[in-house]
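My structure is below; once you've seen it, I'll send some questions.
Heads up, one of the protein chains got dropped from this complex, but the rest are sitting where they should.
Showing subunit A:
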Amino acid sequence: MIGHFIEGLQNYQFLQNALITSVVVGIVSGVIGSFIILRGMSLMGDAISHAVLPGVAFSYILGINYFIGASVFGIGAALSIGFVTRKSRLKSDTAIGIVFSSFFSLGIIAISFAKSSTDLYHILFGNVLAVRSSDMMITIIVAIIVILFVVLFYKELLVSSFDPIMSEAYGLNVGAIHYLLMLLLTFVAVSAMQTVGTILVVALLITPAATAYLLTNKLSVMIVLSAAIGTLSSVIGLFFSYSYNWASGATIVLTAAVFFILAFIFSPKQSILFKKRGMTNEEI
């Protein structure tokens, strides 16, 4: 079976593209996902990944690269959510629910004008075996931008995620960091759309990161672990998808879920098997 997969890799360009895209998407979703869960923005991640749909549709209609349209709508959604939260009595989860479902619906209607229902199916559920070389190149460029951003602004991301008030007090522009992160999240959501589809992007963002979170007490280690788990899930998912003709997105997401369950049962930090160490009040 593995022989069959490796043989396929040697012979088919589409499988090579799929493998490289899976690896790259696994890495970037793991990296960005770490910050998403630490900032308590899982729902926001879900919202942005749904909200890019109309952008993809309008890009098809206008004949431009879909990254452009998707980025416009992704950031548009982030800004709308921020605006509604600030200007009304609503809490942010409510604002997120309203904005992303509206964007998503707009996307479904726009796609019915743009393309056939097969395309909608691929956008919603992903099809990693149909990734074109040009899409793969864009995914690699996105990965480089995301990793550069995280390396260059690691300090600022760390301090603003952990203690936004202290960071803002000393003059850090936490608003700019938030929206930059949203822009990158949009890019990642569009890349991940090819492998797992719009609906399941959130799983690739938060499941590997949550798994890594259970395994370490250090942010830098968490990011690396999360990227590794994301990559492993993508590759194993691709393997099963190719071998048994299962839907690629669902297979990748379920693989990530298996990793999470293992960590949840066996992690020393938050395990349900081993008891947590008591508080250290006595040691004062």
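Please note the rule applied: contacts are C-beta pairs under 8 Å (C-beta built on N, C-alpha and C of every residue); 3 or more make two chains touch, one makes a residue touch a chain; residues count from 1.
Just so it is clear, contacts and distances are computed from a predicted model.
According to UniProt, the chain absent from the figure is "Iron/zinc/copper transport system ATP-binding protein", selected among "Cytochrome d ubiquinol oxidase subunit II", "Iron/zinc/copper transport system ATP-binding protein", "Acyl-CoA reductase" or "Formate dehydrogenase gamma subunit".
Only one of A:His4, A:Arg132 or A:Lys155 touches the absent chain when the whole complex is considered: A:Lys155. Mapped onto subunit A, the footprint of the missing chain covers residues 38, 40, 89, 152-153, 155-156, 158-159, 161-163, 165-166, 168-172, 213, 216-219, 221-222, 277, 279-281, 284.
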